[in-house]
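Removed: one protein chain of the complex. Kept in place: all other protein chains.
So, subunit A:
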Amino acid sequence: MTVAAEIKGSSPEKLLAPVLSAFWDEDESWTLDVYRRHEGYEGLRKALAMSPDDLIAYVKDSGLRGRGGAGFPTGMKWQFIPQGDGKPHYLVVNADESEPGTCKDIPLLFANPHSLIEGIVIACYAIRSSHAFIYLRGEVVPVLRRLHEAVREAYAAGFLGENILGSGLDLELTVHAGAGAYICGEETALLDSLEGRRGQPRLRPPFPAVAGLYACPTVVNNVESIASVPAILNKGKDWFRSMGSEKSPGFTLYSLSGHVASPGQYEAPLGITLRQLLDMSGGMRPGHRLKFWTPGGSSTPMFTDEHLDVPLDYEGVGAAGSMLGTKALQCFDETTCVVRAVTRWTEFYAHESCGKCTPCREGTYWLVQLLRDIEAGKGVLSDLDKLNDIADNINGKSFCALGDGAASPIFSSLKYFREEYEEHITGRGCPFDPAKSTAWADRTEVKA
């Protein structure tokens, strides 16, 4: 039973729940002043009044799950850090948002960086860490500026540095810009990259909680996961659990993009459906209908218009055969060629495969060759089984999830749109006109 089912048909005011995004429309929302006007750093005060172990238990009880894709319980990740081991502990925030379609952490950090910094201080107190890192992808300089400034402000106000708020907690926070590699969003590749190496995934175990950064116990959390922690502390775990479902409690950012009337960020309780989001936001662009969409980025198996009522929480999307992922709802209408879309995603995976594991490195290469031929009308029908077979040889057979992600669009598009692939083959070419898919295709004033 999800909240979405109970409140179906309600107004946007009831369906949405802006928390992290609640004051993005205010002037200078990224500053410490505005953040504090909205009870910023109050959650930290409450956290510091608890013991670290109680704090971990509290976050665990809240039911907060990782917002970076896998949905692992955040408090449990913190609990895995061995205590009293005499080694330094580290918190590394994964701000390497690069999954195609995913665009939530970047606007969050641009408009409200202090929610992340406050969450970092709370998390470091819990796991007994005195040095945290934000690994931000390099290609977003405006966000880097805001992070530099927010960290400077937090140090000046005593929320970072020595003896934070008189608690005895010392914390250093380093903002680290990456250099362009999707694979560094994978937590162990990120750690290698942060150590100044090529970003290649590590074999697990040992997990980062035991041997992470510099072989020390390390928590790696997504930006949105950590940024959600201060509100949980400030408003209480019961408030948090009043949203979403039993297993997927809380609020989250849904990113609507593509051929929709109003692309953008929608913060809502977990379990809202795409139909509800589209109903409140003007639907697909006028005169068009939904063809396929991703629930959480290109690495999550695609859905069709059959899935409009799937509750967008971890269990609901999983039961429907995909993954909640990053809640990147990329919507494509009937003008879009699914073969073109999958070919381009596959080219991305081939480009971003780090090369460490043979199935992924070689498999993505051959997928691209086959898909390009099919798209150009040079494929044969047996290529479709071959695609499936190669994807099957990648899926689950590499160190990290990049290969699994590459297989997802192949499997799911063949499942729902095999006929369209066949049409490319038997019709010797692509039956779609890409000009009709563009953002300006229906804008008469632009065409003139």
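One rule holds for everything that comes next: contacts are C-beta pairs under 8 Å (C-beta built on N, C-alpha and C of every residue); 3 or more make two chains touch, one makes a residue touch a chain; residues count from 1.
Just so we're on the same page, contacts and distances are computed from a predicted model.
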| item | value |
| --- | --- |
| Undisplayed chain, where the name is taken from the UniProt record, one of "sn-glycerol-3-phosphate transport system permease protein UgpA", "Nitrate reductase", "Sarcosine oxidase subunit alpha" or "NADH-quinone oxidoreductase subunit E" | "NADH-quinone oxidoreductase subunit E" |
| Residue in contact with the excluded chain [from A:G178, A:P311 or A:G325] | A:G178 |
| Residue of A:E42, A:D373, A:D392 or A:E422 touching the missing chain in the full complex | A:D373 |
| Touch criterion as defined above, residue of A:L64, A:A111, A:V219 or A:I410 at the omitted chain | A:A111 |
| Touch with the omitted chain, as defined above, among A:L144, A:I226 or A:L414 | A:L144 |
| Hidden partner chain, residues of subunit A it touches | 12-13, 16-18, 21-22, 24-30, 88, 97-103, 105-107, 110-111, 131, 137-142, 144-146, 148-149, 152, 174-182, 193-199, 214, 254-259, 261-268, 280-282, 298, 328, 330, 332, 336, 340-341, 343-345, 347-348, 350-352, 354, 365, 368-369, 372-373, 375-376, 378, 430, 432-435, 437-440, 446-448 |
